[in-house]
Structures are given as structure tokens and as C-alpha cells.
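Sending over a structure as C-alpha cells; questions will come in a sec.
With one protein chain held back, the other chains of the complex are shown just where they sit.
Think of it as A, B and C in the order they're written, each chain with its own count starting at 1.
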Amino acid sequence: MAKAHTFGFLGAKALFADAVGDVELAVLVDVEPSLAERTAHLLGFRESSADWRAVVARKDIDLIDIVAPNDLHHPMALAAIAEGKHVLCEKPLALTSAQAGELYQAASAAGIHHMVAFTYRLSPAVQLARNLIAGGELGRILQFHGLYFNDFGCDPNLPLSWRFQAARAGSGTSAGTGPHVIDLARYLVGEVAQVAGMRSTWVAKRPVAKDSRGDYFADAGPAASLGDVDVDDACSFLMRFEGEAMGTIQVSRCAPGRKDYLYVEVNGTEGSIVFNSERPSELQFYSSRDARTASGFRTILIGPMHAGAEAFWHLPGMGIGLAEARILQAREMLVALQSGKAPTPSFYDGWQSTRVVDAVVLSADDRRWTDLAEIDAAKSSVAAR
Amino acid sequence: MAKAHTFGFLGAKALFADAVGDVELAVLVDVEPSLAERTAHLLGFRESSADWRAVVARKDIDLIDIVAPNDLHHPMALAAIAEGKHVLCEKPLALTSAQAGELYQAASAAGIHHMVAFTYRLSPAVQLARNLIAGGELGRILQFHGLYFNDFGCDPNLPLSWRFQAARAGSGTSAGTGPHVIDLARYLVGEVAQVAGMRSTWVAKRPVAKDSRGDYFADAGPAASLGDVDVDDACSFLMRFEGEAMGTIQVSRCAPGRKDYLYVEVNGTEGSIVFNSERPSELQFYSSRDARTASGFRTILIGPMHAGAEAFWHLPGMGIGLAEARILQAREMLVALQSGKAPTPSFYDGWQSTRVVDAVVLSADDRRWTDLAEIDAAKSSVAAR
Amino acid sequence: MAKAHTFGFLGAKALFADAVGDVELAVLVDVEPSLAERTAHLLGFRESSADWRAVVARKDIDLIDIVAPNDLHHPMALAAIAEGKHVLCEKPLALTSAQAGELYQAASAAGIHHMVAFTYRLSPAVQLARNLIAGGELGRILQFHGLYFNDFGCDPNLPLSWRFQAARAGSGTSAGTGPHVIDLARYLVGEVAQVAGMRSTWVAKRPVAKDSRGDYFADAGPAASLGDVDVDDACSFLMRFEGEAMGTIQVSRCAPGRKDYLYVEVNGTEGSIVFNSERPSELQFYSSRDARTASGFRTILIGPMHAGAEAFWHLPGMGIGLAEARILQAREMLVALQSGKAPTPSFYDGWQSTRVVDAVVLSADDRRWTDLAEIDAAKSSVAAR
Partner (left out) sequence: MAKAHTFGFLGAKALFADAVGDVELAVLVDVEPSLAERTAHLLGFRESSADWRAVVARKDIDLIDIVAPNDLHHPMALAAIAEGKHVLCEKPLALTSAQAGELYQAASAAGIHHMVAFTYRLSPAVQLARNLIAGGELGRILQFHGLYFNDFGCDPNLPLSWRFQAARAGSGTSAGTGPHVIDLARYLVGEVAQVAGMRSTWVAKRPVAKDSRGDYFADAGPAASLGDVDVDDACSFLMRFEGEAMGTIQVSRCAPGRKDYLYVEVNGTEGSIVFNSERPSELQFYSSRDARTASGFRTILIGPMHAGAEAFWHLPGMGIGLAEARILQAREMLVALQSGKAPTPSFYDGWQSTRVVDAVVLSADDRRWTDLAEIDAAKSSVAAR
């Protein structure tokens, strides 16, 4: 993920030099000094460090980019804010909505620029979906149907990395990939009012890797003992939005063949859109206003005529995917530093998505519908974005 | 629908003459005598009638095929069973699971052949999915994700036909298209144990057509008054199956661009299948056992090597769709009459799907998880299929 | 193929009874009396015969439907015309354009109704393509790109059936599936003026089956000797149409995974259409007139709003495929008998496509561009359809 973010900053520098100004990769931090050093060298950072607290306090650094495991987002972001640093933070913003709300309040109070890495929202295909909806092309929005399916979790030999431990990862897929879909639901439809969810853990024990940092595909080795998984492998929930729309979200890491499959469908009274992250250069769009004999889902290929994609490749069909979205995300943050314009999605969005996750987990645990107002209601009084 | 069923019987006769024996189209019944007569002539029935009670009592008829509005399924089927007739009934089998259970018990007691028109189950692509699952190709089944989306309901000018009235149609899309998806969930995964649902009605009033029979696309005319819709336009629910699998079902008639879109995805520990009724000649299949660098969803084209499709066209890719499935459905029923082999899906399946619908509606009304055991539990003691 | 045609007639009778009148299946003919008898029984014909000359002379028969191997089309059709019978003939109309022209002239002179089984032309998706083109939606037509790919020919163990012998099948895939694509090129773009082709035979010897009738998938058995294949396995050619359009056609029976894949793309100055027979219920349509940010190929699902599909199923997405096209083909012929309206595609179309095949074979043999005027030019003076 450090590589992906660095790629985003360098790409933004290469393609948007006049908008983003000069960018220097200052310090790469990892808990293991040797890995920090090697990665810093590989990615072109000036320095490396194993002491993130020291780094966030440095005066020669403007922006802290947090891509550590989920449990570190809150302390790192809080410390960075306290030092007056601008912060880009990977999702989920925090393990609980209470912590996320605290971050949003602290960032707002400090007047820093804050952004959460809901990268898909920056994708030009999603921007187009939003513009079509905002322009009334879909009529009134009635339904949202979202998925985030992966398949790596099907492998019982995958080691017990931090992603399978609630203390470090939060509730599981619900907290890991769930926020991406929740953010798109909020972005394209509106605020979620009520949820009812269920969760499953199908692989209850996993081998303990010698290297506790265990990545996605590493082999735990033959002599590994088994440890308990206390997060969910899959989570599905029903949603009522504020207003008349309803929706569902399903996230799972046990869907063979779905490699990194974020699927979003929005139906309005007069049209529909479909976005599929595995075909990120396309947006499907149906309009009831087309001639009755010639209507059908259109496969729109994203290109230079679409907002956000103007500065990339000279023809549609040349591909505007996740790589480009990472560059756009970095640009959004860097432009904020240059221009003072607040970046989006902000910690407010990070906090709201975390509130939905908390409500879903509560509803699943209690087997009942849960109103978002139940979750950290006091914090809601903070002025919104 | 009468046309579709008649087509099925004639097709079965044309393609499976030695298995189905001679088939005579005896009497076509409609409440309006002139329409009955005209349709009988068009479709090649010997006679027409406006008195279904008289027809079910005739001694020269073996099989009653019920394609009337939903509220008539129960009285017609009950009368036919009482006369010892074999019965093929459109879904839903009845407006309530209590009535459906009564039909199943009566049919079992009478010893007649009974079948419910869950046509998709007969589709060779679905048969292949079932065979892959039964053969262990997907490993243990973990997830079911089903949709049935249409878009005709988005049009507020569509007249208030019987489909929009609970007294005649049952609960709405939940009772109308829902059972098709529920039947596939039961067929491919297993029995549903618990559900939590929600329902929405977005078009609450519709023009009252002068012709109360109002079809899908008829225009109600300019001077029409408005009447109340008391069924759902959309229904989504979470499911726990018996065992470890979980799933979701979403049905809607307000999804622009989704014309007749029944989508089913099943994920197991080692593979997945996807069926989409708008591409009925295809089954998507992913196997984790394929070489890691060469794995991907396969688009299997249904052809003569697949169970159920042997007798149709000589090459895959020539199309095995809903037309063919209707023929296979008719064959299943006609073979039962010839051979005595009980047809499937039976009234038992019709009843079970109705129990799930009732549980979903109850859960939506009460905003709580509902156990299937709450629904008509006493009847469950009837010996299963 | 007898089954497919019979299905068409029965389906037309079932769905279009008032337009097609009464239809009786009179006599099924096969060179083997026992097979003729069995098939007649299976398909519901009144009688069977092994003597086609006797059958075409019978006074109680109106229509001769020819589905015999290619070399028999000419003598059978000629004899039927001589007896004043109406004729529906499978493609190719004859083994040579000279013979095909003779048939067209004889049929015209006799005043009978004549039709060649270019079934795809009757498909509502192709009808829609034609209507969009005729309505100017694509602007001026510039390009045609057509394929007909199968894969059964890759199997070297497939027996040496008549399809692999030039004396019975004509030139090979060029004569077998080629005419389907050629007919669509003519129907959607216009007459072909010049061609340049190439042909390949990759499986030069095949096992001689004990049963010389060898079907597609039959096994020749272990002791089979090998015989020479003298037809092409694949043929590709360039085309200049009359006017400014150009095109290519590729046919092959050695394209693994392409089961029955007829693909047609037409590009005009302002739009494009794509038809793929493996997804026959869909037409892809692109219009340059759509908003620049919202343009893309539309997947139009064929349904009751499309010409030819009105009488089938009540919603788009329920599938209008080859089965339905066969019914429409039978209807076209039967309506001609009832109403006197000449059916289309006629023997004229059958003849023209054969002229293109002959020109392609000549051009491939001589390795040079060939003008259609070289082929049977004298016959072209016959007044066109």
C-alpha cells in the first residue's frame, strides 16, 4: 500500500506538476528499521525511520500519509493533527466510530487538511456516475446495490495476519472493504438512516505465521500452530437511506473468482448506473429516455471528455483505472496544500462510514434493525463537511 | 402466459414425442367467453370455456394447467385435485403458505402429479449449476446472492392491474418474482432457516384502467382515476440457510434497464457459479482448482452435452433459453403422466418458497429476524418430497 | 435440422395460428426407410417415405422443405418447382451459383413461393439492425466485419461425413456457413462487387465412419481407415461492396471455444451495430449522436417492442433466440402460402450469396481479386426480387 500511495504522489507530480507544486518524498516509516530503509530506497524517499512519533513531530514535513494497519490509524492521525500536519489516512479511518469522530473533530479544530483514502470515489467513472445522478439523469434514486467481494479468504492456509484479528483490523470485511462500498452509497445516494446486518466467519482458525506481519499470500509454513480468527469473513446488510431509497451491501473475502470486485448499481425512477471496479474504465448507464426500441445499458468508456480524466490519455479506451485513481487521490491532497481548497473525501466521510459499520455490527450482534442515530449520536452535532 | 405454456406443450410434443405421448389441447378457459374462444382458436385448443369449475370436472381431461392470476391458484388447484386431475400451477402456488401447504397435502393425499412452474429450475444452465455443486466442484457452499429485477414498475402510468393489488397478487414482487429466486436458492444451496427483510412501495397510486385485466404495457387512458397500490415494488432480505451458508435476495420492479433479470451467484469454498436469465444459454463457472495463472470465470455455452439440452440443437451456442425451458417444463409434467415418475419442482417446493415469502413479509412488517419455523410450522411435519 | 424446421412449423402454428392457417406435417423423407419412419413418428408427421421424387409429385402436398445434404438441394428443389410446389430450402441453395441461378429462374418462372433458410436474417435483433440502418441511425455505411466460427473441425477424429467432401458439401466452410454471413452483409450493407479470399484445410484426412452419414460428434470407431478431406476448414476474404463500403468475412470450423459464433459488426459514419448469434437476444448499438460524455455501445435486449418479436414473450430479456427465429422463418413461408405475399430471403438471395462464394473460391484458387461480374454474369440480367 505504501507503494501504491507513493506511485500516486509521483504520478501526480509527473502529470499535474503545475497544480501540485514540488513534491518531496521525505521519510518512509516502518516498525522494522531494515525494511524501512530498503523500502525508502526502493521508492525514492530521502530517509527512513522506525519511529513514527518522531517523524510526525518533524518541522520539515507537511503531510503525513498513513497506510499502517487499521489500529494505528487513530493514534498516528491524532498525533499528526496535534503537530499541525495535514493528513491522508487509509480507510477505515479508525476502529470505532467514536475514535473516527474524535479524529474528525480534532482535524476540524486544528484547521488542517484531512482526507481518507476512499480511492474509488476519485475514479472518473464514479465521478461520471455522480454527475449523471446530480444532473437528474436517473430521476429520483430508489435503490442501491453494492458488493465488495474478494476470494483470498477462502484459503484456510492463509496465515493469521493482523487482518484476521479484531484488535488490529476491527470487525473484519465489514470494517475493511465495507467502508469503500458505504462511501459510494453515501456519495451516490445519500446518508444511511437504518441498517440490519448479518456476519459470518467461515475460517475460524488460521496458521500463525512466524512473521506476524503476514501478507496476503505468504505461506505460514508447515509447523505453524493455529490461532483464532475473531473477525468476519463476510457481512451483508439491508439499508434504509434518509428519504425513500433502500439498498443492500454485501462484502466477503470468500467469493472464489472475485479478485477485487467492487460492484455498485444505482437505480432511479428513470435510469440506472453500474460501476464494477474490475472494469474501472467503464460505466454502465441506462436511460429510460432513450427510444423504446433502442434503449439498453450503455458501456461508456472513460476518456479525456470525462471529469478527472482530462489530463491522462488522449483517447477513451486507453484505460483509466485504479492507478489513475491513486494519482487523482494524491492530486486532491496536494492541491489542497497548494491552494487551500479542502480535499474530499474528508475525515467527515471517514467518520460517517465508520458509523455505518458500527451500526451494522451492532445490528448483526443484536439481530435487530439499528438506527444510525444510536451510533455516537452526540458527535453528530458537529457541523458537517 | 397461456401462450408460453401452450408453446411448451407443443414443443414437448414436437421434440419428445416418444416420451410424452400424444398431447391434445382440450379446453382453454378465460373469464371472458369471447377472449377464451379467440385464444383457443389461436393456440389450437379444441374448445373454450368461461367456466373453470365445469372444466376441471370433465372426465376427458387429464391435466389442469393453471395460469390465472395468483388468487385463483388455490381454489382452482384444490378443485382440480378433488377431481383427481394432475395439476401444473404457475407460481406462486398460493397467496399464503397456509393455502400452499393445504394444496401440497391435498395433492399428496390424492396421489396426483403436481408441479409448480419454477421454470428456471428446468433450464439446462441451472441444471449444470446444480450438477457442478452436487459433484463438489464448488466445495462447501457459503454464499447465495440472488436478484430478480424488472423495470416496468417505474412507469407511474402503468394501470392498476391485479398485480398491484394484494388481494389478488399477494404481497407484491416479494410474492411474484421472489419465489423464482427462492426456489433457486433452495435448489442450489438448501433450506432457508431465518430471514430479515424490508419492502418498499414507491408508486403508491396508479391509474385505474377501464379494463380491469390491465396488462403490463397497456395505457390506462387519459381520464383514469387513481387507485391505491397495496403491494411492494421491491423487497430485499437477508437469509441464513440451514448449515453455514448465508445469502441475500433482492427483487424489484423499479430497476431501469433490468428487463427480466434473474441473477444468481453461488460461492463455495472452491468455486463459484453465476446464472443470469438474460443470458440463459450461459453459465459462469469459476474453479479454484484451475492453474493459478490461468483461472478465471468460464462462460460455458449450453449445448447437447448438457443434461436437459441433449434433444435440442446440435451445437452449443445455438441458444437454450426460456423457450426451451418451457418445453422442458411441459415435458417433465407430460412424462409424469406417461411414466408415473413424480415431476419436480412439486407443490412441496411451491409451498416451501411460499413459507419463505411469508417469513420475509412478517420480518419486514415486524422489523425483526424471522425463523422459518414460525411459518405454518405444523404443516412441516408432512413427509417431504 | 429436420427437427429444427419441424419445431419452426409447429411453433408458428402455436403462436401465429390465425396468420399461418392450418398446418399439417405430411411426409418425412429420409434415404433410410426405418429412420424416416422413426423420425416421422417422433416429429409427428403423418407418413414417411424413402423416395423423395415420389413425394414431391404428390398432389396433396403444398410445400417442400429441403434439409438434405447440400448436393441434393438442387435436384430436389428443381423437381419440386417442376411440380408447382412451394419450396423452403436450406442454405446453400446449391453447390454452384450456376445451379442456384437456375433454381431462381425456374422458381420465378413457375410462380411458386421460394425461400432459402438464412434464418438469422429473420432474427428480431437483425431486423432491428436493419431498421436502424434503414432509418439512417448509422449514417453512411462504411465497414462490414463478419465472422462465423465453430470449433468442431479441430477434432481430427471427427469422421469424414459429407460435410468434408466437396462433391456433396461444396467448397467447405466457405459454402457451408459462409452464406449466412454473406447474406447478412448483403442485407445490412448491399451487394458485393469484388472479393479476394484465401482458404485452408488443416485436417487433410479424417477417419471413414462405418456409417457414411456421420454426424457432428459421432465417433468413427477404432478400426477406421482415413479418407481425404477436399474442402476448406477455414476461409477469409476481403470485400468491396457496390458503393464506398468495404468489409471482411472470416469463416472457420477450427476456432476452439467458438461454438456457433456468427458475429457481425457494421460501422457507419455516425454509428455502429454488433450482432453475436451466441447472444441472440441482444443487439449492440452505438450512436455518435449520444451526448459525448454518455455515449457507449448500448446492449439492447430484444422484446415485444421490436419488429418480429411482438408475438413472443411479454418482456424483453425473456430471450428471442434461434428457436424463435426458426418459428419466424416458418411463419414467413406459411404466411406466403396463405396471403400470396412473397417470402424473403428468397432464392434470389440464395443465388446471390452463392455467387459470392464462387467468386471467393475462384479468387482463392487464382490468388487474385475477383469481380462478381465474372460469376454467372449472364444470369444477373434476371429481374431482381
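Please note the rule applied: contacts are C-beta pairs under 8 Å (C-beta built on N, C-alpha and C of every residue); 3 or more make two chains touch, one makes a residue touch a chain.
Keep in mind it's a predicted model, so treat the numbers as computed, not measured.
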Taking the entire complex into account, which one of C:Thr248, C:Thr293 or C:Thr344 touches the absent chain?
C:Thr248
Could you please point out the chain B residues that touch the chain left off the display?
128, 131-132, 137, 282-283, 285, 287, 290, 292-301, 305-306
Footprint of the hidden chain on chain C, which residues?
138, 142-143, 145, 147, 149, 151, 154, 196-198, 200, 202, 234, 236-238, 240, 244, 246-248, 250, 252, 254-258, 265, 267-272, 286-288, 295-297, 367-369
Chain A, residues in touch with the chain not shown (by the definition above):
1, 3-4, 6-7, 10-11, 13-15, 17-18, 41-44, 150, 152, 215-217, 258-261, 277-281, 301, 303-304, 313-319, 321-324
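In this section, only the chains that are shown with their structure count from here on.
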Length of the line joining the C-alpha centres of chain A and chain C, rounded to whole Å
53
Taking each chain's mean CA coordinate, chain B and chain C are separated, in whole Å, by 36
For chain A versus chain B, what separation do you get between their C-alpha means, in angstrom?
40
Two or more other chains in contact with one residue: find those residues in chain B.
258
